[in-house]
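Of the protein chains in this complex, all but one are displayed in their positions.
This part shows chain A:
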């Protein structure tokens, strides 16, 4: 073999025709199918017979569809979480413990404020139930005054009259004070009647709340007079206390020294100085142990009751307000340092003359925020201003939302929640119809009409202490005598009388063990996982990769477009040439190389093609043999040879 021939053959073998040089889209597709790395395409081209080819087209399309579907599923399920539960045994931070006496204010201190209200409640009870004040303890003088009170007009009962409803006469009620019947206009709302089915009783007690113009009234009835009177009393009580400044209220309540007789933490004595005051509107002075204000957070490195917090509380039952609180004891809440203690909502009640031991287990939960779930990290992205001086929580958000709405609607703030800036607590003097407004708003709030529940979101991470509470008798029979004596001595100045065991409560709060459970959400998928899953899918169905995708983009978009553009350009040129010189059809735009810079300009191309297609005519020999380098560069020729090779079987 001549060296020239050999080289030629090698060139032909190693320089296949490249995609973009393909003259037509069909050629390009052929080239692509034969040369691509994805499986399937090649089979379409190589297969013989129409049925097979059709089948292969079908298979390939199915595979593509499956890939797209699976990848879509992968993308959709990208934001899922996996949960892991871990247990650590380690030194644990002791939670903040808030302790409140159930009675907010000492009766001896707050008595003068509530005297009138108590009097009217007494008389209401008397006329409603024929109950005469039997308790002789401290209210003797109140009683004597109340009998002399007939002449004056009752302030509280006039404002919100207590009513007795008789089932027989609909729409009529007896105002117990005046005794006359009055027509009830407006709607009668049975408290919670839409939730519970209330047994129809003969007599219902309730009260009527009216807005400023008395035409619009709402009447609240209760199935039991007990509830009605307590609710009625509470309304007035809030009204009265709203007008008392904070310092005065703090003074009227219990001091830390008074409430805490002894205190012991982690084997070391502690005292009232370790507790910070927290004034709660409904519970008076509460004291928080291990609040961050006291330097650093205390921690426990031993489990068991000896190493926790042990306190003995003095609960002076003599100072209880009879209509305000009906149970005796203290309330305890275990919470995080920066959390607001919602003592009225959550909290464990502690009995007197008992030792209550509360064993804790700590569970921490961490959730992933957006886009995995709806929770919020610190509440900064919730459109409700936090009126509490504490870290965000769902409860805080709901109450803040309600309070803000309350200020907007009623013009004043509800007593049991903190004040938003530039607002006052509600009272009769300034806001005569706030109660009606409040009740209406509260109803709407409970029925989720205010939109608070949809706006507020839960926090992403929280600590939870699961409590095991057990009770034991304390002090024991045999130790009662000496223990009470020493405790009386300890209490010293605070009280003059000897302590009674029903005035005391012992409380133990401790970690049962130092196991901390953390429930942590973590993303189930990462971007790496997603890509490798894509890769798995692509590989499984078509043995494809990103390179194939790039090829597809290259071939189907860039190259085909350039071919189309080239065709259009040539057509335009042809048309233009015909326009310019319709007489010369000789200038045939067969010169493809002109548009393609990659192609060598080859003037002889048409001749050569014709020479190859037809047997060369005798006259054609004259111009001489074509130089071999033409052959080497005759890419198109090589292409068509290749094409015919593959095309042959399919073309009939």
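Here is the rule we use: contacts are C-beta pairs under 8 Å (C-beta built on N, C-alpha and C of every residue); 3 or more make two chains touch, one makes a residue touch a chain; residues count from 1.
Just so we're on the same page, contacts and distances are computed from a predicted model.
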- Message: Since a chain is absent, check the UniProt entry for it and pick the matching name: "2Fe-2S ferredoxin-type domain-containing protein", "Epithelial sodium channel subunit beta", "Origin recognition complex subunit 1" or "ER membrane protein complex subunit 3".
- Response: "Epithelial sodium channel subunit beta"
- Message: Among A:29, A:204, A:375 or A:514, which one touches the chain that has been omitted from the display?
- Response: A:514
- Which listed residue, A:28, A:218 or A:487, touches the chain dropped from view? A:487
- Selected from A:225, A:303 or A:329 as touching the chain missing from the view: A:303
- Query: Which of these, A:209, A:270 or A:362, touches the one chain of the complex that we don't see?
  - Reply: A:270
- Interface residues of chain A toward the undisplayed chain are 3-4, 6-7, 10-11, 13-16, 18, 37, 82-87, 89-91, 257, 261-264, 266-271, 301-306, 312, 354-355, 357, 359, 361, 466, 468-479, 482-483, 485-487, 489-493, 506, 512-515, 526, 528-529, 531-536, 538-539, 543-548, 550-551, 598
